[in-house]
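The complex appears here minus one protein chain, its other protein chains still in place.
Letters A, B and C mark the chains in the order given here, with residues in each chain numbered from 1 onward.
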């Protein structure tokens, strides 16, 4: 099967040019100003952008929560992703207390099997760090799970202490893996939550008021300091607060290999959403919480100037009108399931709010949503660019199309959308995964289970690591 | 009993002038250009400095350690202090696991009773934070113990976690107390110590190599962030690393009420001392460790410009040639008792290395060693200045005198001196405590037990606290 | 003549205590808890603060402007100062193009002679820097004029270029003098003014809009950089913008001896005053202009933490309803005489807005308005403190008194007051200059011409200068 995409404006992290792109089988064969080649199918992309498929390195599909799960599984979630122009995800497998990492790996492979419509990989969440687990990290890297997530928040659930973090970081350095960090000081937050509840503050907005920006900034600083002492890079997930970005920026100014993603919700929603009438604020309960709008310019500054390297979604949907969903927290904000949907809306939101407003270039959009996460997490250049030999994960994107985001039309398996009614410029019109057109004409043409597991490489590609910056005296 | 000190150069934190000072009983009655008053005794201070007695707010006398104790008790320690021009100390009472603070208070009062030759107060070390202890903090403040020390280092011994620290800080805000923080990331340090020992690194210098400056800087940043969230001031004890000072400076630039002391050992000794032949390096084993000499200019910068507010000693002596002392750690640096002597040498070392070299003014010397700690810890203006009504704690200091520091001549009960052989300018010639001459002509004229317990006030005097700087969204 | 002030709360930069103060002739003889001495006159200060007289190191009395002068001469200005609790000023003598500094010195001595009611000194404004002038700087220091002011603003009037500034700085280092800098980039400002007028923007607020904060911040940074290369301290006058303070703070964090004053107008007035109806905004036309209110917290942060060292007035009054005054600029903001009155209101405004609100301590108030300027400009300890031997420049200040500021009651020779109608806590009830009560019961009891010229010392007292921080490669 071959495919010729003609006359589009081809955009990568670095380049923009008009040309033809020829796909042979699952990979890109050639790109030219005008390719004179016979193809099984020809798509006219005139006036459209041709970009590498989006890569979302932070999703929680079918994530266990309180006897139930996040409401998108690998089938509904990856199909929704595809509709939004995303052709690869990296989801989080979760180690269970007392069990080896292998079990979590197996469980998550099972969750994805027969369901994933696009390619997928796993980060491994570690809830415990002991000698056996440290050893097993190497086996995971061999399986292509080259990144490990640790939590400074959620004591009793995910939290591990600084000593454990430090050892896991040292080990990641030995095996070329990357540590992903949830950076919030969970011990302080738990004290604040307890105090708020004791004072009778039960509304959703107290979720935000008990997770101050400084708790994120502090943990961000600490994560980087631990990584500096372990002499390894670190990647901060879902950075939300300008105060945390300031810590990251300062570290990078010192030459440290510290990296972070932010998410669309922190760019386009803010604290005032928690004050929506009734229990509506619960829709936005996620961690870190939405912040004051005044910090968003600073996040864009970081995205533009490379103090932030990626935009992911932290997609983790729970229904609003569902006894097992957000309603669990009626009367006690601390019981609201944390998370919100976003896997489908990322590419368009960032194009609309970033590129169309002139905040970032179209190349930087591709870099933040595809090339850079691919490089950081060992998928590049198979994923993340449009180059001969790369996987034919391609989106034909109409920059002039417009749509209105709504739960009534989205494909995610959740009964609300945090951006309900928002009009956005830019539509992922045709989506191609490894040479196969899976989205076209507003329909999913693929097949659940066609997605493949991505065995990722270790070590960053791209930004090099500095020599040792740690002094011991 | 009355005393007239004539013709000296009177120096306070702010003023320098030649004049007479008249003491009536235990307090200063008047100061004038020339006082025409009859006194029981007249001292000629012509050509000498007349300064408020030194205040050392960080000592560990008779501190339990491994079945034994630090080798200076309240008698030998306070007499040595007096010889060095120090007339007040604040020592650390230590809560025992499972016991109330009151017990520690009682124990330490007992240690001091009949022994202290100068006035003394207590900080309270808290090893546990629960509701009962939090409540008892208020009772301690009523007793004049208005400062509490917490440890981010020494897991299993003193370490308490961030949640406990945060709650204790909140409580300190309610009762006007001050939190003193040992800021080193003990969990990382313990991991490094374990690894070093496993690799066969047992020499004293590994004490320093397993406690990197970044572990101190990280904890300093975290302590300040926790205090910011609790909206209280914080005081960092024994700040040693330029990296930690950078964190403090940045916080103060943001207007936060963060304070710190450093100690003479960090100004005049350095990492190379650990490389002295044989087991000599053990003499300098203290926490934080001695740092690279290159950071000392930065400490002086902080002292000059008020990013550091005090100089104390962390006096905690253990004998070098003693089976229960430093020798405990022969073959395993982690077993060397932490601490070194210094209660006697502080005033002269800082005068010599600070004032005589032009790094700080004579007023700043008085401020750092007496006025500022008195203000921070609720002793001012009873202590810390020379003003009518203040306690007559006075040192007649000969700026031109010289001495050579040596274990053979010092009065501390320890068999070595870290500054052995160092020649310093400036001698505390005559030392007066509440109107009584206790040091004169090289002899101690006082009486063990004459020292009184200082019931300290809560709340800072002097530098005001800013309004609330914490934003919660 | 002798004077006994009984029972007041004596406040200096460092100390606060209740006591008696005895003045013999022109100086302070003694201070005690209770002085049993016969005096020609006894004043009861119970419940009052007894503070060193205020020192205003930035005034422009009888300053030539466009054929006329600022409307307070040395008589009206110093009497108004005395009413406000200020007992010493340092005014600016202005070199004329082509004339030696000596001529300016003589002219200003002539202006003050027979008029000054309080003690006065001079800074010397240099409009030109050549070999002769550089040489003459030494002669000025011998006369007690130990500070020189240079302008980075006002091209064609006061502006001198960076090369000239640098040479004057080097020379100041040789002779122990201090450079005072007006730090605004006048060349940029002139371009903006020209453009604004060309666009028809003639209203007073364009005075502010053509002098952006960045123009001040840039010049502040540059002044400090030039001083760093010349290896001398520098003192920035009338710092107004938070952006400029950030530059100063960063320099001080690097250990550089950079100092600055701000003025009450920048703490209590702001840009919105320019938008008052009609031509009212002209009352506030001064340089630098009033800034956005949002920066004032940062100025207080600087005052509290010692990044700002002094508060002066830049008193330079022009009448509002006067053809030779502010009206000159009707129809062209650039022709409005720059300056506003303030010599009388400083002490009370800062007490009310600083001490009474808890932003700074009462000691810091004394330090900022008296002790610190005295130290920086070579008047200490003759001026700036209450200590035996110091000049008896004393204010008995009622902290509970209140007054309403108004042009109808003030003593300055100007027809408006920028703080009209503002109620302030704190009244300078009794003002004593060199032992003579000159203000009492709301009346001036002194005599024009009684003020003496202060021959100031060179070199700072107090904060020491660091060793050489400049690297040349």
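Just so we're on the same page, a residue touches a chain if its C-beta (ideal position, glycine included) is under 8 Å from a C-beta of that chain, and two chains touch if they have at least 3 such contacts.
No experiment lies behind these values; they were computed from the predicted model shown.
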> Which of the visible chains would the unseen chain be in contact with across the whole complex?
Replying inline: A, C
> Of the residues C:29, C:238, C:291 or C:456, which one touches the chain left out of the display?
Replying inline: C:291
>> Using the touch definition from the top, which of A:201, A:359 or A:425 touches the missing chain?
In response: A:359
> Given the contact definition stated above, which residue among C:147, C:172 or C:185 touches the chain not shown here?
Replying inline: C:185
>> Among C:56, C:119, C:203 or C:228, which one touches the chain that has been omitted from the display?
In response: C:228
> Which chain C residues touch the hidden chain?
Replying inline: 155, 161-164, 166-167, 185, 187-188, 190-191, 208-209, 212-215, 217-218, 221-222, 225-226, 228-229, 271, 291-292, 470-473
>> Which parts of chain A face the unshown chain closely enough to count as touching?
In response: 10, 12-20, 22, 27-35, 249, 252-253, 255, 297-298, 300-301, 304-307, 358-361, 363-364, 367, 371, 381, 385, 387-390, 461-464, 466-467
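Heads up, the rule we're going with is that only the chains that are shown with their structure count from here on.
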> What chain pair shows the greatest number of contacts?
Replying inline: B-C
>> Could you classify the chain B-chain C contact as same or different, where same means more than half of all interface residue numbers appear on both copies?
In response: same
>> I'd like to verify one number: the distance from the centre of chain A to the centre of chain B, where each centre is the average of its C-alpha atoms, in whole angstrom.
In response: 50
> If you average the CA atoms of chain A and of chain C, how many Å lie between those two points?
Replying inline: 57
> Counting in whole Å, what is the centre-to-centre distance of chain B and chain C, each centre being its mean C-alpha position?
Replying inline: 39
>> Quick check: what residues of chain B touch more than one other chain, meaning two or more?
In response: none
